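Yeah, one chain of the complex is gone here, protein chain that is, but the others are all in their spots.
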Amino acid sequence: MSGNTFGKLFCVTTFGESHGPALGCIVDGCPPGLAIGEEEIQLELDRRKPGTSRYTTQRREADRVKILSGVFEGKTTGTPIGLLIENTDQRSKDYSDIAEQVRPAHADYSYWQKYGVRDYRGGGRSSARETAMRVAAGAIAKKWLKEKYGIRVRGYLSQLGPIAVEKLDWEQVDRNPFFCPDADKVPEMEAYMQALIKEGNSIGARISVQASAVPAGLGEPVFDRLDADLAQGLMSINAVKGVEIGAGFASVAQKGTEHRDEIAPEGFLSNNAGGVLGGISSGQDLIAHIALKPTSSLRIPGRSIDVHGNPIEVVTKGRHDPCVGIRATPIAEAMMALVLIDHVLRQRGQNGDTAPGVATVGR
Amino acid sequence: MSGNTFGKLFCVTTFGESHGPALGCIVDGCPPGLAIGEEEIQLELDRRKPGTSRYTTQRREADRVKILSGVFEGKTTGTPIGLLIENTDQRSKDYSDIAEQVRPAHADYSYWQKYGVRDYRGGGRSSARETAMRVAAGAIAKKWLKEKYGIRVRGYLSQLGPIAVEKLDWEQVDRNPFFCPDADKVPEMEAYMQALIKEGNSIGARISVQASAVPAGLGEPVFDRLDADLAQGLMSINAVKGVEIGAGFASVAQKGTEHRDEIAPEGFLSNNAGGVLGGISSGQDLIAHIALKPTSSLRIPGRSIDVHGNPIEVVTKGRHDPCVGIRATPIAEAMMALVLIDHVLRQRGQNGDTAPGVATVGR
Amino acid sequence: MSGNTFGKLFCVTTFGESHGPALGCIVDGCPPGLAIGEEEIQLELDRRKPGTSRYTTQRREADRVKILSGVFEGKTTGTPIGLLIENTDQRSKDYSDIAEQVRPAHADYSYWQKYGVRDYRGGGRSSARETAMRVAAGAIAKKWLKEKYGIRVRGYLSQLGPIAVEKLDWEQVDRNPFFCPDADKVPEMEAYMQALIKEGNSIGARISVQASAVPAGLGEPVFDRLDADLAQGLMSINAVKGVEIGAGFASVAQKGTEHRDEIAPEGFLSNNAGGVLGGISSGQDLIAHIALKPTSSLRIPGRSIDVHGNPIEVVTKGRHDPCVGIRATPIAEAMMALVLIDHVLRQRGQNGDTAPGVATVGR
Partner (left out) sequence: MSGNTFGKLFCVTTFGESHGPALGCIVDGCPPGLAIGEEEIQLELDRRKPGTSRYTTQRREADRVKILSGVFEGKTTGTPIGLLIENTDQRSKDYSDIAEQVRPAHADYSYWQKYGVRDYRGGGRSSARETAMRVAAGAIAKKWLKEKYGIRVRGYLSQLGPIAVEKLDWEQVDRNPFFCPDADKVPEMEAYMQALIKEGNSIGARISVQASAVPAGLGEPVFDRLDADLAQGLMSINAVKGVEIGAGFASVAQKGTEHRDEIAPEGFLSNNAGGVLGGISSGQDLIAHIALKPTSSLRIPGRSIDVHGNPIEVVTKGRHDPCVGIRATPIAEAMMALVLIDHVLRQRGQNGDTAPGVATVGR
């Protein structure tokens, strides 16, 4: 398959460039009978929308999503769902000056090497704008998981540059522009961001995502493990450089007696596994963490070359997030939801009603 | 697709339980004309084989691989290559006692929940033994990549529990049982492992893999990015809990000016990206790191339940690696090779000879 | 994968109901650098458009296609191409009366059984209207095949009910509303259709498609044979009930000496194989034939049931083709083009430049 489809049974295929006429996607394989409307999808889109705070790009994206098919009288019909977002704020002129530039840490060089041509306007296909469609498709997946099995997917910012959160208060997450679950850290983050903006620099971030009420039995070893598919989905998000499940890299220094999650008749006594054993969900919360690199568009000059190989100095003008990680939370949630729904459908299809896990899923 | 096939054009499908009659795989999509023999594949298999040192399980695995198809007069024909390894050392009786146990941190619970039945002998399908076929298939991929494009895939142990390596001397890697590239650390590792064995405990590890001479232009955004497919491949290895590309989680605390790899006419000035920009190879070395959890089979008793939900105490007897990570290096290399060959074929097919990247690939 | 994507490397995913807001598709995997514009795609769409003659439904379909992504400065960029056609002529009221009817030989019953709900307006997803997007995607494939390898895909009506064509004059095909290559048969066909319309009945048809200048070596045995993929593609067209390659069903009564295509140094001496040997193209013209059933919407009453199981009498009102086959020629051409481009890309990727066939393809 070409690279723009995600999922085996719940398949999301996206298209669209940052400054083309529109972005869109096809959600193929959504079960029939789910009540869904544009406004519900819009709510998720608005969570990732830029311009919501001074800490994110000021670019205005109306991002009004339209449902073009697959929904009849307010319910999914089982046929492919076409979603469309028109690009209202294109401003191509902003980008004409970078037509021949190869910006460091951007996809300019690799796209140009791969395709020989590229839509340089705002990064074209490699723009973070592409992730809007993931969030739209994820909104459908999230609703189905919630309605059908009570599965809930949530995420938060766990670290902003040097500032790590210490408390996980879900109530706080949507009350600040950082998706930060620790109210005490918000002022510190605001101060940090202001200094960063003045400096013209950017910073990385760590996002955590988890799903609760995940039935046991999801995942198809040995390659399509639940954690492996999750790793692909999360690593496919722009700027992500690392993925952890449960204890992640902390496992390196753990002894077996520390890491192993002991089991009592009433359940597991810890969750270093992050809810996955042997690539299959254990029924515990599914927990993942991702590392996002700092934004590559900086006001501080950087050395680079143009497409002819001449040395140039690159300085980014215009609207950019000093920390892409801030807006990544809804995107990471969407990818986890897409992985989960796909595996619920696969489990239901392949392992039917013969195993306890499926019985749970079939509930 | 079901979960036991890896790759889109270079497809590896595996089968086999730890204590069944045999393990095997089908390599479908290997280009014709590659000279390959059983002995070359055997060399890679021997690198991962247990029983090679006192720090790995003493189980004897003859692991003699047979080529059953797809190779004629010493060369691949383009038809599927069938590979088989017979299980010579089964010892099922060793495992009869755990038939009803749910061992902590093992796949017992999740397999049982998913399928309702399981081959409990030595972990059955969830045994690390399954990875032998990945190494066998990877040996074919490695040879093709080397012969056709000079791409070289290599790995090493970068951390054993608390002991991190400080030097990367490729010469050393195959000279010690740890795949450790830093000779000075070997005695420390040996002492650590001996204490661990005496204690009856286990430890985690960090493995690093890289590929050199990777052509620019590999990867199919936005979902089948080179780094995303690599993340899936590496996360699908038993015991892996985390994957990093380039700077990985260090990116979280990096500023844009630190992280971005500046470019001079003679090339990139650093490699925080790990050789991937926008999901496409940049022509720099492809660099990944993985975290492996400590072995779950311990002589130190642990609390758990049996399949009836009764509380039990689990104590592992018999032969087990105190550190699964030690043997993971050849497996990680194999997965990186499988991802690379698949993307070379995809790039060659889809983007043909129209882009500089492909021109390189087509060379 | 879900069922609305066709192709492995050149992937076409479609969406859209007959009377929803729009139809669309994503063409993922189109090689970069192809010059393509909306008007070229429109030309193919106009060939299948209804309302072009009194022998096809009088429904007006503006069918203006828009390119939403993947094309920059007139050329494909290698990123997914989004195509959209808005439904301008919906007339939902026409269909309200059939909301609870199960029309014989329509997909009403099976869709209802499968999904439990259905968009009954004009057949919803099962409407022949869906094929418009295949033709749009096929137009891109056709152009690439022609430009890159000189491959030409063409089709014609070979039989209309009892009237079989006797001459194949390509010049004639686009000069009559039937895509009939035999000018002498056109008056007979016109008379036949007029009688049929008066009668309120419909008729089946046979369409033939072929591709010239097909390089040898296309097709991936044993399952993804060129002829097998072609059979799937053609059988997936609405109303198709049979597919033949080359001599097709005539082979049943042929002796080996008749059927085998002998070979001379200057080439094959016949083409009963239809250009495929062992599932791989031989370099001869690729030839296929399809059987289309008569339209199911008739003015002559038929016995059926409603969704409650009560017996009803069904009479179709409104605009319908008395022969769906008439408009199927461009659709069949599109499917053959989609199969060919996919296999050219697969061959180029998988078998690279090591085989004569590929050398041809690589030319």
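Think of it as A, B and C in the order they're written, each chain with its own count starting at 1.
Just so we're on the same page, a residue touches a chain if its C-beta (ideal position, glycine included) is under 8 Å from a C-beta of that chain, and two chains touch if they have at least 3 such contacts.
Just so it is clear, the model here is predicted, and its values are computed rather than measured.
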item: Identified contact with the non-displayed chain, of C:243, C:286, C:326 or C:345; value: C:243
item: Option from C:8, C:121 or C:154 whose C-beta touches the chain left out; value: C:8
item: Contact residue for the chain not shown (choose from A:29, A:177 or A:256); value: A:29
item: On chain C, residues whose C-beta touches the chain left out of the figure; value: 1-6, 8, 14, 102, 104-117, 125-126, 130, 159, 161-162, 196, 201-206, 216-225, 227-236, 238, 241-265, 269, 272-274, 276-283, 291-296, 298, 300, 302-305, 309-311, 325, 347, 350-351, 354-358, 360
item: Residue numbers in chain B that touch the chain omitted from display; value: 1-5, 8-11, 13-17, 20-24, 26, 28-29, 32-33, 66, 68-70, 72, 75, 77-82, 84, 114-119, 124-125
item: Chain A, residues in touch with the chain not shown (by the definition above); value: 8-9, 29, 31-33, 78-79, 221, 345-355, 362
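Keep this in mind: only the chains that are shown with their structure count from here on.
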item: Copies chain C and chain B - interface residue numbers shared by over half, same or different; value: same
item: Computed distance of Cα centres, chain C from chain B, in Å; value: 45
item: Residues of chain C engaged with two or more neighbouring chains; value: 8-9, 29, 32-33, 78-79
